[in-house]
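All protein chains of the complex are present and in place, except for one that has been dropped.
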Amino acid sequence: MEWETVIGLEIHVQLSTQSKIFSGASTAFGAAPNSQACAVDLAMPGTLPVANEQAFKFAVMFGLAMNADIGKRSVFERKNYFYPDLPKGYQTTQLEEPIVGPGVIEVELASGETKSIRLHHAHLEEDAGKSLHEDYHGMSGIDLNRAGTPLIEIVSEPDMRTAEEAVAYLKKIHSIITYLGISDGDMSQGSMRCDANVSVRLKGEEKLGTRCEIKNINSFKFVEKAINIEAARQIDLIEDGGSVVQETRLFDVDKSETRSMRSKEVANDYRYFPCPDLLPVILDDDYIETIRNTLPELPDAKRDRFVSEHGLSKYDAAVLTTDRPTADFFEAVAKGSGEAKLAANWVMVDLAAYLNKSETTLATCPVNAEQLAGLISRIKDGTISGKIAKQVFEAMTNGEGDADTIIDKHGLKQVSDTGAIEKMVDEVIANNPAQVNNYKNADDKKRPKMLGFFVGQIMKASKGQANPQAVNEILLKKLGEQ
Amino acid sequence: MHSKTIAQLISGLRNKEFSSVELTQHFLDRIAAHDDRYNSFITLTGDIALTQAQVADQRLAAGDAPALCGVPIAHKDIFCTKGVRTSCASKMLDNFIAPYDATIVENYQQAGAVMLGKTNMDEFAMGSSNETSYYGPVKNPWNTNCVPGGSSGGSAAAVAALLAPGATASDTGGSIRQPAALCGLTGIKPTYGRVSRYGMIAFASSLDQAGVLTRSAEDAAIMLNTMASFDAKDSTCVDQPLEDYTQGLAASLNGLTIGIPDEYFGEGLNPKTAEAVQAAIKTYQSLGATIKPISLPHTHLAVPAYYVIAPAECSANLSRFDGVRYGHRCEDPKDLADLYKRSRGEGFGNEVKRRILVGAYALSAGYYDAYYNKAQQVRRLIKQDFVEAFADVDVILGPTAPNPAFEFGAKGGDPVAMYLEDIYTIATNLAGLPGLSIPCGLIDGKPIGLQLIGNYFAEGKLLNVAHQFQQATDFHQQTAPATA
Partner (left out) sequence: MAVDQSDIEKLAELARLQISEEAAAETAQSISQVLELVDQLQAADTQNVKPMAHPLDAVQRLRADVVTETDQRESLQAMAPATQDGLYLVPKVIE
């Protein structure tokens, strides 16, 4: 039997507004508990919500970037349930009339194929607070600083068939929201959270299987893992004659399993109805068009431009445009050095390796785009070789300054002066008569390999600074004269 | 001093006939001496009142006196008052000291008014008799065996017993107009959105509107001038130019067309109430108004629609009372569910629980369309009735309540009998229209109310029509016998 996994994602994204969606309290991260929970956020009696315009603007930007319909009329509803992190006893959200309607995006898979994933809708809502489970005399502590932070919940159609597709879609969404600057998209901090609806069915079957919802998965890696583990669990269950129960499950990273969250299952009847404290939000065409005209260049467009403008391969362009800081960094390096391909290589290989190893990001990286462009310029004009450049780069990461300063300080300038090189060649030839003899007696096939010995000796003598091309030329000439 | 109207008190204060401190002390003394009989206050704020009165006297002396400078008033205990218990007449909020002022409370402070205290009411404004208060029922000053009406029964009794010259109140289905009728007062519920709801503890958000209870239309105009404001903190508050409601009071009623809805004179209306209202219609004719019969054909559906919409909204509005951040919390909760269920079970009274359950039912899966959605459709039909009527008439006139004040326990265990007491007032809340009640007679020594309904934002017109009636009659000048 061949099984197929069917996946739909619900992605919650915290919007980077200054203030909350319905109050003037700050959304800044890391404040003392409840110091950013104002009377409205705490659902004090008599308090009322007033909606934040910026949250709508961000949601519209997202909708436009997803090629989706924009809800010119959107309505907040109350979703009723009791939980200590939900002060009002209902979450203000959108249901029947969301701000973003259906849309579709393309995602690139490792195989080089692209796949269309349909967006069901995206809606605005308020985040809940946090329950802290450390022991306070057998009690839990409630911090409501996060309560009321604006979220968009992005709901896909069940269009994904593998965990890889789900991750590619999630990364695409991440890339879009960070390009737009509407969220920092930091999954580890909870700015972007993902619930996965997973079901399985026999290949060729039309009907969807019973799905389980895996809640709050907080990294790309875990999304892939959780989906694979859950799909395997469902397949085992069915193959053993059992059946899947529709429920909410939690992914346990340590145990590598998903398990039922029975606490959330008790008679959920959310009794949605339009929030009487908030009125329908009406956005006109002008408002939407103004936002459309100020949208930044999005990843797909940037990728295509990198191919046409900088002559990069589609693959390199796609890698460099995954996130906006990298794309912007690359462009600055390419522009500063005038060498797009070298710039792409340095950003994708050396810089990426450094960031990975040092666990830093572009934002905190000691090497800036101007410095890297300066380094590439020195390769281009022959001041240093590619090999020396790696040494210079390492010095840059230690904060030693720009390429010229480092080259000067360490005396790394390439020797292209033919007189100096001739002198070194003469010395090497004089000191190694046996090798010279061997070379002379060898046939043309063996000679290039033997030449390597002399080059190595000269580079050693020059501490790597001799211009390799000049060394080659002079060496060939002098050996020929022997 | 206590029998003077607010208009008279303002001029008395300005003419230095008495100081605000004297006036305030006088009302505090009266409350101390007489409120045992009525139970109209939950919390007295004598110290605050006297401090405010001293400041008012200084401002009066300095010639820097805002509109209500030095005038004592009472606030319904539904309005948050900073540093003062704000209970909504519920055990749930018995220990709740509001950390902020409601916008309307701020407005009165800025206008120099003095706060005597917080008045009793039906718990969370749910009731028409003031029998559901955690602090015990309020008694009608005209007959202490009878209810004062509700939910603003404490405000009404305090003003009727001359313990305060005016009081704030709120009206979700008739909670200003019905007690005004039962206590012989003038009470106005403005257009939905005219007055800020910020800091007014919500019962049914799309219906709730604050207003005032006074002893004349002129006083109501003076008090509403201060209460009405645009408030950016309330999304449903309307940014409509403010007007001075006292300006148009004297206008003649010549050429005014008054609509009389057939449906307000049908079965269930006490014949003596009908008689008094008919007499009032004659008075209006003599004042130059034209009377025109009209029809509001969906009137009979107002109470059923209301008892879906109001409970649905309240069921969500009251979820915040969970024993976590403020309010009543049960002893030793054994787990989270126990904390919620016992805190709420103990903190809310029966009528509140009943409405929460009805609301949960009307919104629950499988019933939403049949109840909530249907009620909201009917609501539009009811509004449409009024819109069509106002194409032909300037104001609509009818009884405020079918009966005068009834005795305690008279509606027994039958919630529906109680709900039907609001049969004439509820439709205006559903439509969001302004409504006003003025006294128009007595039955067996108990007052009867005449209701006037205006078009959107026509509070000025309503007050003018009420004031002209009060210029021609003296029903509003009669006071409860025990107050003399």
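A and B are the chain letters, set down in written order, and residue numbers restart from 1 in every chain.
Here is the rule we go by: a residue touches a chain if its C-beta (ideal position, glycine included) is under 8 Å from a C-beta of that chain, and two chains touch if they have at least 3 such contacts.
Here the structure is a predicted model, which means the values were calculated and not measured.
Participant: What are the shown chains that the left-out chain touches?
Facilitator: A, B
Participant: Which candidate, A:P276, A:P299 or A:G374, sits in contact with the chain we can't see?
Facilitator: The one listed residue touching the chain not shown is A:P276.
Participant: In the full complex, which of B:H298, B:K446 or B:H467 touches the chain missing from this view?
Facilitator: The one listed residue touching the chain not shown is B:H298.
Participant: Any idea which of B:Y340, B:F390 or B:F406 touches the chain not displayed?
Facilitator: Selected residue, touching the omitted chain: B:Y340.
Participant: Using the touch definition up top, pick the residue from A:F82, A:F220, A:Y354 or A:F453 that touches the left-out chain.
Facilitator: Per the contact definition at the top, the residue touching the missing chain is A:F82.
Participant: Take the complete complex as the reference. Which residues in chain A touch the chain that isn't displayed?
Facilitator: 17-19, 23-26, 32-39, 42, 44, 50-56, 80, 82, 84, 131-133, 136-144, 250, 261, 263, 266-267, 269, 271, 274, 276, 278-282
Participant: Which chain B residues touch the hidden chain?
Facilitator: 95-97, 99, 192-193, 206-207, 232, 235-236, 238-239, 298, 300-301, 303-305, 307-308, 315, 319, 322-327, 329, 333-342, 344-346, 348, 350, 353-354, 356-358, 360-362, 364, 370-371, 373-381, 383, 413-416, 419, 429-433, 456
Heads up, the rule we're going with is that only the chains that are shown with their structure count from here on.
Participant: Give, as an integer number of Å, the spacing between the C-alpha centres of chain B and chain A.
Facilitator: Each chain reduced to its C-alpha mean, chain A and chain B end up 58 Å apart.
Participant: Mind listing the chain B positions that touch chain A in their complex?
Facilitator: Chain B residues touching chain A: 79-80, 86, 88, 93, 96, 98-100, 102, 197-202, 204-206, 232-236, 312-313, 315-316, 318-322, 324-326, 336, 340, 360, 363-365, 368, 372.
Participant: Can you check the complex and tell me which residues of chain A touch chain B?
Facilitator: Residue list for chain A touching chain B: 39, 42-51, 78, 80, 82, 84, 87-90, 142, 269, 271-273, 276-279.
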